[in-house]
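So the structure is just underneath, and the comments pick up after that.
In this view, the complex is presented without one of its protein chains, the others remaining in place.
First chain written, first letter: the chains are A, B and C, and each begins at residue 1.
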């Protein structure tokens, strides 16, 4: 990208999608069928057959086995990194080196050290290029709740009750994934809602769901203490069967607000009134993903980012490490506090 | 009852229950287990075994085959008439003659002529003794809606959408019973809510539910025009299977109000959020029946009535006859208008 | 458009927006900021200042005073017609002549004769190019309700209760606009939901809202009889103040379904639980408009249409004329029935 100030002007953003799993394939569809100003130029995936299969769904997209190949041949302006977490750091470094815009799915990296390295590499360049895929910040109800907090329309925020419920876990699921796969979303969204960072984490156990895989005891209750005194508790339950449910109840000085309730067509039949729950995260957050990617594309075309930064990803990684330690130790664990560099201000 | 002004003072009201079907047996339980100031003295039922069986559930209650027997032997202060409609007129006349307090289940009588005769007989005595069992007037949500109408808190009432939905019909059900069994409730409650009498009725048909018995085409849409210009439409559907549902949506000049929605424990399981619907009218209106009977007992002990009068029953009978004619003719039918006698003022 | 079969291949669709009022400006934003595969090439508006102002919000869009100018200079593949209804016919004819793809806001034309002429002109060409802007067909809840009808998951559809509620009317509002501006949406969506055309219309009046402009008596109740026997009633209320609300309750043989209820953040404060209602149609149907336009763009790039056709617009115009006649006469009015030409099959 040789454009002045990083802007590509009126031209469409040429995007490479790194990773052709469920999420990557979903982004290919999003970019090619419902995002303005962007086109899928490459699908990068080490499994060449899968790369070809996914690329064939987007007119003009090239299947590539490595990101380097894509950067060399496809004139990319931007990449969406949707490969597994352990591969994020290398891909982001390659993309930073190529000076393209980056949307990296969460977590930015599995460890805070990796995120710290990305932050430092990014800060050595002229401007921020990394946006992290915490899509909840684009969900209309989360946005409405944050506005209520900021407006103090019901007084100061005092307490948050969050619930994160999944129908079932995939093979190979381990207990720390309760934090790193799921609660990591709350580790970003809670400070964003409350306007204050997490300072400590504690994890409580309750009676074990026998539907959980061997070696995993869940549900768990994760308690987050924020710098402004607000307590947030996060119920994480991942084998409840009935659907994918993410809710937040916020207690203010003069009221209570709730988001995330099941809505839509109500059917009275067979003795009850029923509303379908979302079966998975794709449906639950489809609009948030669309808004997130559109905001990123719009910002990337102007040479910037339009959502959570690498610094936000780093803070979430720090809190996630503390939460895993709290989960294993049964103790309250402090979260390292760091002042945000002016680069991200 | 020889008491001055009809008051029985501190003594408990001795009540005879006429009719020991589902409704009569329910009233026996209500009076004997959750009504203050009343006791069941007689259970009157031509089927002697059934009379004995139901009477045995209330300590001190005597089984009787005729109302005359009960009046002669059981020192009754009051009767609840829960026998089939065609028997109401004779029972009410007998009770009026004995000068006891009367709660007569709806309809007061099947025909307006019968109700007219009861009104005239009652008016020949010193005071009103007949209360008609339109229990919806005691339902908390109907009361709240009426208060909203009267307070003009959302401006003038303009339009009412009512729905009356039953799970299924009993053997022997005929089409006119849509009006005389079900819509008759709306023929009382709609003018009560709107503060204005029904002046015309029209009945519209829609696609027939194949679950309806032979010869019955339902759902139907009953259109009521009130004297103050308000239009009320009543959907009557009696074979929907899923439960018993009675709802009202009221359109005001500055808003819309709705009552009757399913509430209670919400269960998220198997892909949806569910709230149980009431299976029948007993559960749906249990509190309204309790409040109705308590209000009647309290008023009867003081020598009066505490709810809809024989005049209200007569007006409902007039509207019901017009509605049946409208149902059969397909035409709009005027409802005879009569000024309320001062006796009922 | 010289492409084989009308397909423009991988290239972006160059769209001219005709009319730069609220709706036109909204489409300019939609196309330029959140629609894949399309770009705004022209903004056509007789008020040149307004044309320039709106065009300036979309990179590369040219302000034009006439559609002919835009077609001559801007290499258009497609037009969205969002000018006032009386101008639709001429604009659509010009666009048909230019063989570009057309999305025409409702109503297709104010009179059925105009729509009939458009249908005939279109049928003289090789394929359908006109899509009509009945965006409700793209609303997720309407789609879910239609699927429930088609699947017979609750038995056959029997009856529809529709409500269309607006906060207030603009200056110059006349009574027939209740039909032509608002109920026209139900005149399309009701047959679409029920899978059967409207065969007659009747309009009932209720007590007048004093907030309505002089000479307008509303709310009204519009009764639609469908060919399959289903009755649909539409409450139209346009001065209720509280918000924009469009709901449908569908009665099936074995249940009842409802769509359109207020959802989102619930706030308990000051004595009640509250959920914000949509203030206007833009917010209520924002996602439906987005999906509609995206579906149209995707279809247009392949040379077809992706939603309701000119024939659907013609049927709605026929029903709308009957409804206005019913409104004025107080009588039930038959809707002319015509077999759909194979061209639209």
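Heads up, the rule we're going with is that contacts are C-beta pairs under 8 Å (C-beta built on N, C-alpha and C of every residue); 3 or more make two chains touch, one makes a residue touch a chain.
Because the structure is predicted, anything quoted here is derived from the model rather than measured.
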Option from A:113, A:126 or A:253 whose C-beta touches the chain left out: A:253
Contact residue for the chain not shown (choose from B:20, B:135 or B:154): B:154
Contact partner of the left-out chain, one of B:17, B:31 or B:187: B:31
Sole residue of C:52, C:227, C:275 or C:299 that reaches the chain not shown, by the stated touch rule: C:275
Those residues of chain C which, in the complete complex, touch the missing chain: 241-243, 245, 262, 268-277, 279
Where the missing chain touches chain B, by residue: 9-10, 12, 31-38, 59-60, 140-141, 144-145, 148, 154, 252, 254-259, 261, 263-270, 287, 290, 294, 298
Interface with the undisplayed chain - residues on chain A: 155-159, 161, 165, 204-211, 219, 221, 223, 228-231, 233, 235, 237, 239-242, 245, 251-256
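Here, only the chains that are shown with their structure count from here on.
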Set of chains whose contacts include both chain B and chain A: C
Fraction-based call for chain C against chain A, same above half, different below: same
Between chain A and chain B, centroid-to-centroid distance (C-alpha), Å: 58
CA centroid of chain B to CA centroid of chain C, Å: 45
Whole-Å gap separating chain A and chain C, where each centre is the average of the chain's CA atoms: 36
Multi-chain contact residues (two or more partners), chain B: 241-242, 245
